[in-house]
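Of the protein chains in this complex, all but one are displayed in their positions.
Per-chain residue numbering starts at 1, and chain names A and B are given in the order in which the chains are listed.
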Amino acid sequence: MNKFLKAAVAATALLASSAVASAADLKACFVYIGPVGDFGWTYQHDQGRKDVEAHFGDRVETAFLENIPEGPDSERAIERFAREGCGIIFTTSFGYMNPTLKVAKKYPDVKFEHATGYKTADNVATYNSRFHEGRYIIGQIAAKMSKTGTAGYIASFPIPEVVAGINAFLYGAQSINPDFKVKVVWVNTWFDPGKEADAAKALIDQGADIITQHTDSTAPLQVAQERGVHGFGQASDMVKFAPDAQYTAIIDNWGPYYIHRIQEVLDGNWESAQTWEGLATGHVVMAPYTNLPDDVVEMAKETEAKIAGGWEPFTGPLMKQDGTEVVGEGDALDPGAILGMNWYIKGVDDKLPE
Amino acid sequence: MRIELVKRKNSSTTMAVLSPVIAVILTLISGAILFAIAGKDPIHGLYLFFIQPLTDSWSIQELIVKATPLVLIACGLAVCYLSNNWNIGAEGQFIFGALCGSFLPILFPDFDNWLTLPLMLVFGTLGGALWGLIPGVLKTRFNTNEILTSLMLVYVASLLLDYLVRGPWRDPDGYNFPESRIFSDSATMPLIDGRLSVSCLVAVAVVIVLALMLSKSLKGFEIRVMGESPRAGGFSGFSQKGLTLFSFAIAGGLAGLAGTMEVSSSLNQLLPSISPGYGFTAIIVAFLGRLNPIGILIAGLVLSLSYIGGESVQASMGISSKIASVIQGLLLCYVLVCDTFVLYQIRIVSTLRSGAQKEASDV
Partner (left out) sequence: MFEAILLTVITAATPLLIAAIGELVVERSGVLNLGVEGMMIMGAVVGFGVAHHTGSGFLAVIAAILAGMLMSALFGVFVVYLATNQVATGLALTILGLGVSGMIGESFIGIPGMRLPELYIPGLTELPFIGPVLFSHDGVVYAGFALVFLTSYVLFRTRMGLILRAVGDNHTSAHALGYSVLKIRFLAVLFGGACAGLAGGYMSLAYTPQWVENMIAGRGWIALALVVFASWLPWRVVAGAYLFGAVTVLTFHAQAIGVTIPSQFLSSLPYLATVVVLVIISSNRRLTLVNTPACLGKTFIPDR
């Protein structure tokens, strides 16, 4: 780099430091895959960021970048935050995994937290939530409430988390009604209200009277509301969109985790870890049970308490689609197998891409 | 009163220089208003957006990294547009090229020597050209509208990438997550500094070669003649069909090359989505650069600045990413309008006179 550039860099550093000289002890930064206005995945992360601001007040300053596509742009976004004095950076999409690690290598003093990935480093932690716990509960509710014995499942992409969600849902349903059926439709998008609505309609027309989804928009619930069937909210409480149709929702609640980890950075005892928590710690929250008879609510709450007490929903005897046993009676499936799930349990009427 | 455009006898050199300047000033004013509406300090906002990224070696590097694929794709598109071939599917050609360039390190990781990278680049270029030739062939053989077929093929290419990365090309050690294996060092573009790889030099070389070809060679003459008037070109013995195929192959090939270099220099693996819309942004770059390779080089850097600057205001001022896209849209509109005045001048005609003229012409 030539002299002119060096001088320019020095000048900006001066400018930047005068601009950033705020009272905050720590800057916490967030990189988002979608718009904060998706009312789903990114929206919930941003709620978590707002929880951080509310909790720490002036002590912690936050910043975020939204709509950062996976791929080359993400590395730049992450590195920008690392350069701008962020003490901890949360990267909230699976595709940010390798860029996060690359940047982390260059900035050993900055803490990185990558959501839904599996690679860690001294200054890179991962975090995710045990969403399948919620799916097990809604599966039980579905089996109790369905008249046709069939639920429709709107799925996004066949990644382990989504597959585990389908399995947990059906496994929960089978615990109530062993013959329960789930019809899976892949829409190949996380977010397209129109497509999700069309898929919901197709599933209802094929005999499903419960709709559940692993996509982000409220459209499927709105369809359920109109067609007089029922469903479950995804990522946030969507009861406003379907007051008569929503039984409950699986809420992503990132706030407590973010506050906890930022506190650790402030206290100087942050360490790299792989966090995977669920109902027990409030990382996954069930929205209020509505439109349900008392006995079903009671059952759901019992299951919730049982899982919060440490019980793993994927407890054997658990069989794969072809009938081979994965874990025997009373044994719990180990976390690695759940996090990397690429097989269906017995009874799923669908095939995964090889 | 009515406003009319009158063609200048010679295109105005003053306006040709002034037009981008005026467009930028108008964009700055609009940007300032937008920041004020959002309740932020307009001057600081504009500084962060347009100036700060240029004051620091890191963001200058990032600027070049981001501009490289844009410039490469836009150069190819310029050849298409100059010859009246409306290829808007460069995004698909970018993706398909990247796929063809990546099969080597993904499916044959053991083939790992000095030949790997050159072969990848060749396959990527050929793949992109092939994908680009589909609308080209459909146009020449069946007279099918290339705007639409090239656009439809974008969706097909990105779904194909999605399928491969989630299925057959998934990293065997990746816990079933949708990503390919990471490329070895011999499949990676050599780095100059930071994230800056030799890709940017390739882009500059392409710009120079294309600029020479367009201005000096017979092919360049053919492209310009056929673009201006296919009939006249036909008399000179040029083949419209041949030129269509040529321009689609060039555009597709360059997009494919850009895709392969992008994957091999900054990603080092395939992911379900590898392009933040480069192929579409490049269309804008091509027009901003007035379909001239040197102009495209500048336009690519300007547009890339609008991305980096957009992120910089977002990160520092907490402004939504939508402002960046509004400013980009406005910048493009202003440039297009200002360019009109290079070729035309405005004349204000009173309604009375033009009405009388209309009657006269009716008779």
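In this section, a contact is a pair of C-beta atoms (placed from the backbone, for glycine too) under 8 Å apart; a residue touches a chain by one contact, two chains touch by 3 or more.
No experiment lies behind these values; they were computed from the predicted model shown.
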{"item": "Residue, one of A:D179, A:D205 or A:D334, that touches the chain absent here", "value": "A:D205"}
{"item": "Full-complex contact with the absent chain, from A:D38, A:E79, A:E133 or A:D209", "value": "A:D38"}
{"item": "For subunit B, the residues touching the chain missing from this view", "value": "3-7, 81, 86, 88, 138, 141-145, 147-149, 151-153, 155-156, 159-160, 162-163, 166-167, 280, 283-284, 287, 320-330, 332-333, 336-337, 339-340, 343-344, 357-358, 361-362"}
{"item": "Interface with the undisplayed chain - residues on subunit A", "value": "35, 37-39, 43, 152, 183-189, 191-199, 201-206, 208, 217-219, 222, 226, 236, 240-241, 349-351, 353"}
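The working rule: only the chains that are shown with their structure count from here on.
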{"item": "Euclidean distance of C-alpha centroids - subunit A vs subunit B, Å", "value": "35"}
{"item": "Contacting residues of subunit A [partner subunit B, same complex]", "value": "1, 5, 8-9, 11-12, 19, 29, 35-36, 63-67, 69-73, 75-77, 79-81, 83-84, 94-95, 97-98, 117-118, 157-160, 188, 339-342, 353-354"}
{"item": "In the complex, subunit B residues that touch subunit A", "value": "44, 52, 55-58, 60, 62, 65-66, 159, 162-163, 166-168, 175-179, 182, 195, 262, 266-269, 271-277, 307-308, 311-312, 314-316, 318, 320-321"}
